[in-house]
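First up is the structure itself, then whatever we jot down about it.
Only a single protein chain was left out; the remaining protein chains are all shown in position.
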Amino acid sequence: MRYRVGGIALLGVAAWLLPYQLDSYAIHVVNVMLLYALLAIGLGLAMGIAGQINLAQVAFFGVGAYVTAILTTKSGWGFWAAAVVAILAAAAIGLLVGTPALRMQSHYLGIVTLGLALAFTNWVTNSHLAGGAEGITGIPRPQLPGVDLSSEYLFYYVELIVFAVALAFGIFVVRTPLGRRMRAMRDDALAAGAVGVEVPMLRMTAFLFAGVYGGIAGVLYAGLIRYVAPETFSIANMFLLLAMVIIGGRQSLVGCVIGAISLALVRELLVDYPTYAQVAYGSVVVLTVVFAPTGLAGLPRRVTGWLRRRGWLPGGAATAGALRPFQPYGQAPAPQAGPMLEVTGVSKHFRGLTALQDITLTVPAGQIRGIVGPNGSGKTTLFNVVSGLYKPSAGRVAIAGTDLTAARPYRLAQAGIARTFQNLRLFAALTVRENVLVALDRSRIRSIWRYAVWQVGVWRHDRELRRRADQILERFGLTDFADSLPGALPYGIQRRVEVARAMAATPRLLLLDEPAAGLNGEEVRQLAEIVRSIRGAGVTVVVIEHNMGLVMSLCDQVTVLSNGRIIADGEPARVAVDPHVIEAYLGDSTVIDVPAAEEATQATEVKL
Amino acid sequence: MQVTIQTFIGGLSLGAIYALVAMGFSLVYRTMGLVNFAHGNVVMIGAYFASTFYLSAKLPFAAAMVIALVVTGLIGIVIERVLRPLENKDFDLMLIGTIGFGIVLEALAIIIWGATGRAVPSPVPGAPLDVFGIRIRTYDLVVLAIAAAATAVLVLFLQRTKRGAAMQAVAMDHQAATAVGIHVGRSNSIAFMIGAGLAALAGGLVGPLLYVSPAMGGTLGIKGFAAAILGGFGSIPGAIIGGLCIGVLDGFTAGHFQGYSELVTFLVFTVIIMVRPTGIFGERTVNRA
């Protein structure tokens, strides 16, 4: 910590003294470099942290620069007043360009944002207001009392301060609840929604950040160059910016800055050979994605990891430490009687295939309900309907008497539903502690105003969350793995992390999808103990399970599905001897499954 | 009315090119779940090779096209081979990797052929046909015919040959395909090669229609990609319909909105995709989650 503070202080002093060492051209190069660094932070927040492919960052940059230029030259505004409006405009455009992210992701989002960026360049090239292809000259010098900002040396300090604040704010966001939820969304949007992350709003927030950072860079650009023209905001520059972020390491804001600065330097060195520079950075992008996906920022960790594997460095296995016993929850008073989950007449069709047909079931509060059935009988589809991932074709779902049919997953999570997934959906790039923190965090998107005005409040809130996360980790015996990435842990422990994460959301209704899959005998016994304790704490549990031994010993009541219909319902012992059930299980091999691929094609329509 | 029909015809021939580009995108995507952003630049390289052998080596146009097909096919294999470690792992990284390839290809073209580009005379002599005042260039007909033939061959290959069937199988479920002994890597290579070949075809054909320059890849790539998505990403008929739609849309916006045509084209595209994200024919996707 002390080293870090010292290092930052040293960097700060070096940055402060830098202009004394530079001639007037070099300082200009540095000023331009800082602008790229600002843009890279914005792009890093949207792409690396929130996972939103954003190829419109240059357009946000352009909006900031153009609005400043237009307001100062055509409307006679002062520079700083124009700057404020310009940043707001860039933020608004950020939100606008981000809207498609609500409906699509990945390459779809890539082409749409790229298209909108092209549309922007097209508009400024044509618009009389924006000066057409010749751009706008004569942007006035920004005025600051006592400081002559026409000197690039002094402008450097303005940029340096803005940059330092912007970087610090970015890092603050990444390390506190908002950024954590964004990273969770990036790693697994479905699971993030299921633990209550407001995925649509967070996506918009990501674009808002990209817009604001782009706008700030644009304003500074207008003040520095005092001229704007369409070519500056071209696709070639967008790809350059992208290369900076990828080479630097998109998941680390410091990495983005390092990438921006080093690529800008290299480009400056090769300024007389721009084509060769282009070959060079294109190749480096390819090499980076293949050999070092975490970029320059991830190199130290990769190198030490490699050395450890070679045995040249001590330490190593992330699994050092032991899974400790689960500490049972205290007995809570029995919850109020009445149904916790009511499913009424639910059907779900996929392109003519019926996955669920007229399902009606009621789970009373405080019960452990088992759902069994052959593969493809619709169990997981039922969970997906209840937890809001699928919209039912017909029927209603109510939680504790409130109709929540087809509500978005995060709304259901907020209403008290938590779930685990059949094939483990942990946030891969978050530590175990952070996985739990995301679920613990109940702060709503509307509280992001605190990021703008009351950072101390955010920080206190975060400290409180961490304290509670440590309690949960201790209860589930996971303390030793708090700082490990889930992928490095044995399967059984990952399963337990997922249950801990679900419980961190303090649900009323817990849905467990094959929680015993892949566990050994001892682990299954521990699981049963954990589930009973959870019920004891007043939580209603619904569990899909193939391990009939576990179902028989754990569940109060069992519902059997086959071909999307309920074929039996009742006490475990009675259901087990039901002839329909036996027939369904014996005929398992002839049962026509709802093909997995068919469900998968619907993935793009899944609401988040 | 005459203007409308003439614009439509102009849009159609360019649309056929977009369709070929879109087909390359879609084929690679449905087989291996990869969006190849370098595809537009592969089109450009194909156009350069075809025009170089046609103009400088004085080969017949068809022979020049065959050479271009082979060369770009090899480029396709190289791209696939380099990015193979990322397959089925990180979709977004692979996408960015192909952008990197695109940047390199464009710069290489500038180094080899210069930045200004070249005009390619039409390989089909003869005056345009005049049908009730509507002029139809003979070369446009050739482009449409070749595009249609290429589509037919591709569909036959996918449906009637063993190799094609294997690729379909990989597209549907690559684990199951591996289980029955299909070499997924080779299948992906072939998809990439055919995709690049389609790109060369598009590039070679577009040369005489427009102008060959290192920057042409960007526009063709983006419009072709938009076409693929509009039609339903991964669907072959979708690529064709999408390509023709984008071509015609382009023609009409150019006529009505003049300088602002690009703005309008992309806004319309965005709105359509917002309303129907899976495109006209619905996405054919490889899901390996």
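Per-chain numbering from 1; labels A and B assigned in written order.
Criterion: a residue touches a chain if its C-beta (ideal position, glycine included) is under 8 Å from a C-beta of that chain, and two chains touch if they have at least 3 such contacts.
One rule holds in what follows: contacts and distances are computed from a predicted model.
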| item | value |
| --- | --- |
| Per UniProt record, name of the chain withheld from view ["Heme exporter protein B", "ABC transporter substrate-binding protein", "ArsR family transcriptional regulator" or "CoA-transferase"] | "ABC transporter substrate-binding protein" |
| Selected from A:9, A:81, A:313 or A:488 as touching the chain missing from the view | A:9 |
| Absent-chain contact - pick from A:106, A:151, A:262 or A:304 | A:151 |
| Contact with the hidden chain (one of A:137, A:402, A:423 or A:520) | A:137 |
| Subunit B residues that touch the omitted chain in the full complex | 2-3, 6-7, 9-11, 14, 110, 114-117, 119, 121, 128, 130, 135, 137, 209-211, 213, 215, 219, 250-252, 254-256, 258-259, 261-262 |
| Touch list for subunit A against the chain that is not drawn | 2, 6, 9-10, 13, 16-17, 19-20, 22-29, 32, 122, 125-126, 132-135, 137-138, 150-154, 225-227, 229, 231-232, 271-272, 274-275 |
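The rule is short, and it goes like this: only the chains that are shown with their structure count from here on.
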| item | value |
| --- | --- |
| Euclidean distance of C-alpha centroids - subunit A vs subunit B, Å | 33 |
| Of subunit A, residues touching subunit B in the complex | 51, 53, 99-100, 103-104, 106-108, 110-112, 114-116, 118-119, 122-123, 125-126, 235, 239, 242-243, 246, 275-276, 278-279, 281-286, 288-290, 293, 597, 600-601, 603-605 |
| Subunit A partner contacts - residues on subunit B that touch it in the complex | 35, 37, 82-83, 85-86, 90-97, 99-104, 106-108, 110-111, 115, 172-173, 218, 222, 225-226, 229, 233, 259-263, 266-267, 269-270, 273-274, 277-278, 282-283, 285, 287, 289 |
